[in-house]
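Complex shown without one protein chain; remaining protein chains in place.
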Amino acid sequence: MEMILPIFFIFTLLFSYSQASVVDFCVADFTLPNGPAGYSCKNPADVTVDDFVHYGLEAPGNTSNIIKAAVTPAFAAQFPGVNGLGISSARLDLEVRGVVPMHTHLDGSEILHITRETIRAGFIASDDKVYYKTLNKGNIMVFPQGLLHFQVNSGEIPAIAFVSFSSPSPGLQILDFALFGNDLLSELVEKTTFLSDA
Amino acid sequence: MEMILPIFFIFTLLFSYSQASVVDFCVADFTLPNGPAGYSCKNPADVTVDDFVHYGLEAPGNTSNIIKAAVTPAFAAQFPGVNGLGISSARLDLEVRGVVPMHTHLDGSEILHITRETIRAGFIASDDKVYYKTLNKGNIMVFPQGLLHFQVNSGEIPAIAFVSFSSPSPGLQILDFALFGNDLLSELVEKTTFLSDA
Amino acid sequence: MEMILPIFFIFTLLFSYSQASVVDFCVADFTLPNGPAGYSCKNPADVTVDDFVHYGLEAPGNTSNIIKAAVTPAFAAQFPGVNGLGISSARLDLEVRGVVPMHTHLDGSEILHITRETIRAGFIASDDKVYYKTLNKGNIMVFPQGLLHFQVNSGEIPAIAFVSFSSPSPGLQILDFALFGNDLLSELVEKTTFLSDA
Amino acid sequence: MEMILPIFFIFTLLFSYSQASVVDFCVADFTLPNGPAGYSCKNPADVTVDDFVHYGLEAPGNTSNIIKAAVTPAFAAQFPGVNGLGISSARLDLEVRGVVPMHTHLDGSEILHITRETIRAGFIASDDKVYYKTLNKGNIMVFPQGLLHFQVNSGEIPAIAFVSFSSPSPGLQILDFALFGNDLLSELVEKTTFLSDA
Amino acid sequence: MEMILPIFFIFTLLFSYSQASVVDFCVADFTLPNGPAGYSCKNPADVTVDDFVHYGLEAPGNTSNIIKAAVTPAFAAQFPGVNGLGISSARLDLEVRGVVPMHTHLDGSEILHITRETIRAGFIASDDKVYYKTLNKGNIMVFPQGLLHFQVNSGEIPAIAFVSFSSPSPGLQILDFALFGNDLLSELVEKTTFLSDA
Partner (left out) sequence: MEMILPIFFIFTLLFSYSQASVVDFCVADFTLPNGPAGYSCKNPADVTVDDFVHYGLEAPGNTSNIIKAAVTPAFAAQFPGVNGLGISSARLDLEVRGVVPMHTHLDGSEILHITRETIRAGFIASDDKVYYKTLNKGNIMVFPQGLLHFQVNSGEIPAIAFVSFSSPSPGLQILDFALFGNDLLSELVEKTTFLSDA
């Protein structure tokens, strides 16, 4: 492997940037201002492989809640390596009868990949038609951008799925939380949803 | 104005495309296949100024319904001149107590411009915080992409507004219609929304 | 409405961001550096509904000028809530015989919406064909990206229109101002436009 | 649930498109021409939920080959529901000592999610720095757009991973295949790679 | 080079698309419908290297005209290989005193590269400030998207330059031609430009 050194040597002769200019990626630096395209970039000299690896999806989320479900995000805010890259991920845990209620994402489409048990998932098109299916381990389903969708554990044991998004910061807006969990006047809620708070 | 003709004449010498290639716009031709970026383009030779003008927003929509409101779209499907251009429009009519219920658009942000009476409008951020305001004639408000938002006539006479979208086909998904107007099993609705159908 | 509190409570359990990470919008902060995608984002904690509402289009612009016209912009520089959102707005006032001269925008297409009197508007395609029309109240017209276009009050009283752009910072380059209002040497102007300065 | 029917009824009054215009998605129709943005859209009336579900990633790919590895794609060409959506997926099977050799994708970034055993994965930045890590089950790693990357089974039993891409048609260009598997003259290969075909 | 055949052989086992799906490029097929993102793609089986090579910029354009200049485009309409790729090219010939008058492009920025003699080139920002320079052989200058710009031969012999655009179909709208070469009523021209047709 004697050719390695000389080749490496002439590399700097062949193509040397005038700036410290590795622009191959833009790992998020949360201490700097952010903009419409994402977070500012961390100094390349400080970037390590650990900026591109995320360990937060190994353990199940806490499903001890009324919906018996947990969404654990690996978005740019948690996983700085995806900043500016148009992709992110999340883990989904659903206890028996667990439900990820109707929700939308602010940006991007989603692919759901079932890794344990069965999940009934679906979305609603803007003409009100529902597309839903019971998915088994190994199946994947895509939810097109902007449409309301949901996931329900339709099996007998806890279910797990991993989702991918075509945005580093897809956001998440859950229907019920948005409607009832906020500080809008009760009257306004009813007016704009036709739901009484029985 | 004697210089007009000779200049026009040399134009064909200076810069002549080898194809019938006016690519300045792509007016929608609904008879051809469409794709992810929009409808196919009408033959430029058949395009007239009327493809770029739309008359459908002059008259009020029919508000004789339970929400006392009407949305009249001028999206690419109704207004072929906006196809591929990243912009579209709509008219909003709200009777007294009229409501455009909580809804999202599949793509694009929106600017609301009040032209008559007062409208209370708002949106919900994904951290559940509500941003709402009572708007008077001439005020404009922007609703960022993907967020649930609503408009209510908070005045004493019918209100009118015009909205613009940063997409030629923004779509519209109204919450109640999506939830109750579809063919999902009643059980699934309750599971995924925590709303009982009392 | 007893279910509100418990649901809100479990929200933090279900989906908690590890950062102060509301990325639903990017309201412009003019004190920070800006970039190719727009201005930096204001700290979400400081954002209020007033960042999303703009009051500058209520009053007519000052048309006491040689063209008897005024364009009042609500671009990202004036209306920080549209930063990064792909949309902006402006008001157009045209006295009798008022003219918005031939102009282009640096980015984005435009929809013109007539709200008072009649306006003759048009654009020129790159094959030199002109598309123009006399528009009445309620009509809308779209001007495809990059093409020279104009608006003239063709009625008997002052006219008003509102325009929308598919860019938060569309810019505006008026032909005459660009040609005669700048500091280019007179000789260069003539050379590059074939216009004598009679 | 008595309110369902009347609400559904007024929907058609409130917001009716003038075209058969469900533009919520663009499922690929391989029989129509395709364009730069993807395949043409299938007639919405013929779309079913099965267009959005893919079953091809359940079974392991055939790893009886020299690299002891298999990549099973679920790109737009195999999974028509992702057409135009900016996302796609694939399954990766690696026998013991299996290798997905150095490769790039034509478009899009990638997230790798380990679901069985351990994989050593990495990418090379354009300044020649290598970022690599041994990943265990549940770990995810992102490979920024355009950079050469690889995956190697570094464990004792067959490994499985699922990858997501920020493009519906990311393509794949494997180094060795590109260099040695093609019909370039042998002389040209050596010239352009400095590799002798020993 | 004995390893070539076996590796090539296992390639089809490793990664075989289920469709005839080379999506690496989208060479324009002018006989099919086009859309907002460009022309439809030619059948990959019919694509040859000649679709990616263009010979039309070798010879000078015809400068026997009033502006003593010629622009020879290699846009998608002339050079089908750039369709959908976000890049195109053109040749510029300027006789002594030749001028490419003030013009804009509908889409994309431009880089000018002088290959013979000297050219005075510039653009006008939307605040009316002019940025211009006399360029010599080997110099390059960039004209940001949407701004009026011009090129003048400021030397003693014919000048040549090559320009690149960040769009496969940048269009071209020359000021004088647009204003005087069209069929607008003379009265309208004067109104919208304040130029008398002396």
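Going in written order, the chains are labelled A, B, C, D and E, and every chain counts its residues from 1.
We adopt the following convention: a contact is a pair of C-beta atoms (placed from the backbone, for glycine too) under 8 Å apart; a residue touches a chain by one contact, two chains touch by 3 or more.
What you see is a predicted model, and the numbers here were worked out from it, not measured in a lab.
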Original post:
What are the shown chains in contact with the chain that isn't displayed?
Top reply: A, C, D, E
Original post:
Among C:V53, C:L85, C:L106 or C:L147, which residue is in contact with the omitted chain in the full complex?
Top reply: C:L106
Original post:
Thinking of the whole complex, not just what is shown, which of E:D29, E:D93 or E:E110 touches the missing chain?
Top reply: E:E110
**OP:** Write the list of subunit A residues that the hidden chain touches.
**Re:** 1, 3-4, 6-8, 10-11, 13-15, 17-19, 21, 23-24, 26, 29, 32-41, 83-85
**OP:** Quickly run down the residues of subunit C that touch the omitted chain.
**Re:** 30, 33-37, 61-62, 64-67, 69-71, 73, 75-78, 106, 169, 171-172, 174, 176-177, 180-181, 186, 197
Original post:
What subunit E residues would touch the chain not displayed?
Top reply: 3, 7-8, 11, 22, 24-25, 48-50, 52-55, 57-59, 74, 79, 81-82, 85-89, 108-111, 113, 115, 122-123, 125-129, 131-133, 135-147, 162, 164-166, 194
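One rule holds for everything that comes next: only the chains that are shown with their structure count from here on.
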Subject >> Interchain contact steps from subunit A to subunit E (minimum; 1 if touching) >> reply: 2
Subject >> Most remote chain, CA-based centroid, reference being subunit A >> reply: E
Original post:
Where subunit A and subunit B touch, do the two copies share over half of their residue numbers, giving same, or under half, giving different?
Top reply: same
Subject >> Which listed pair, A-B, B-C or A-C, duplicates the contacts of D-E in over half of its pairs >> reply: A-C
Subject >> Result of counting contacting C-beta pairs for C-E and B-E, higher pair >> reply: C-E
Subject >> Whole-Å gap separating subunit B and subunit D, where each centre is the average of the chain's CA atoms >> reply: 33
Original post:
What whole-Å value do you get for the distance between subunit C and subunit D if each is reduced to the mean of its CA atoms?
Top reply: 39
Original post:
Which integer distance in Å separates the CA centroid of subunit A from that of subunit D?
Top reply: 17
**OP:** At least two other chains touched by the same residue of subunit A: list those residues.
**Re:** 66-67, 106, 122, 126, 128, 132, 144-147, 171-172, 176-177, 181, 194
**OP:** Treating touching as the only link between chains, describe the layout with one word: line, ring, star, complete or other.
**Re:** other
Original post:
What pairs of chains are touching here?
Top reply: A-B, A-C, A-D, B-C, B-D, B-E, C-E, D-E
